[in-house]
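Submitted below is the structure of interest, expressed as structure tokens.
Here the complex is missing a single protein chain, while all its other protein chains stay put.
Right, subunit A next:
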Amino acid sequence: MDLGILFGFIGTWVLVFWALLSGGQIGMYVDVPSVIIVVGASFTVTFFALPASTVKGIIAIIRKAVFWQSAPVEKLIEDMVSYAEIARRDGILSLENSTKDIDDPFIVQGIQMAVDGTDPELIEQIMTTELENQMERHDTGKAIFDTVGKYAPAFGMIGTLVGLVAMLADLSDPSGIGAGMAVALLTTLYGALISNALALPIADRLEKRSAEEVLYKTIIIKGVMSIQSGDNPRVVEQKLRTFLPPALRPQEEKEAA
């Protein structure tokens, strides 16, 4: 797990609680019915907006967002170059033995197809389709948190309106107006918190994760294509390096440039 998420999550909530405490006692901000309407309705409306099968995967998706560590692209390129070297030295068939030591099923699949003599276009097509489907799966995961983030403030608003209507219906006791108003506004606060301090950051994180995985797999596809066409390992390396931002490229290259 990346420490940033711990820092970000805990830091954000600590700051919020600090703000709450400095405004008065914490008890002032707790209102059980308000919590129930905002949290409950944001959750149930997700089922309304998305198919239940999508929402069911929510635990797995949270785990993905939290425990995700970006895979080292540099290492991947080194690996691909070493496979290119093997293919160049001993022939592409010898790569079959190396596939046993590779962890990533995507690389194994690509190299296996290259070894089997599949058409290059077909390999590229199969691998690209796989990548597209993965992107789509990631999008549905993100959609859950986007939905919660989108609706939670609205339910906060609704809760506030409900509270205001209840308050305005009986104005006989002027001293109760302030307190009623305060409770009514609480739901808006909860909605904004759920949306901005929970759901939307997770959605953004998932999006970033998806983008990184797409880059990772694109490099794999290009690498396999390059190995399949019998490119020189140096060429494979150069080709794959172009995917890296200049900051991540090795020192020597930067000096040469």
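Methods note: contacts are C-beta pairs under 8 Å (C-beta built on N, C-alpha and C of every residue); 3 or more make two chains touch, one makes a residue touch a chain; residues count from 1.
Operating definition for what follows: contacts and distances are computed from a predicted model.
Considering only "Oligopeptide transport system substrate-binding protein", "Flagellar protein (FlbD)", "Glycolate oxidase subunit GlcE" or "Protocatechuate 3,4-dioxygenase subunit alpha", the record for the omitted chain gives "Flagellar protein (FlbD)", by its UniProt protein name. When you scan A:D2, A:E74, A:D90 or A:D170 for touch with the missing chain, the hit is A:D90. Of the candidate positions A:P51, A:G117 or A:P174, contact with the unshown chain belongs to A:G117. Not every partner is drawn; the one left out touches subunit A at residues 87-93, 115-117, 120, 228-230.
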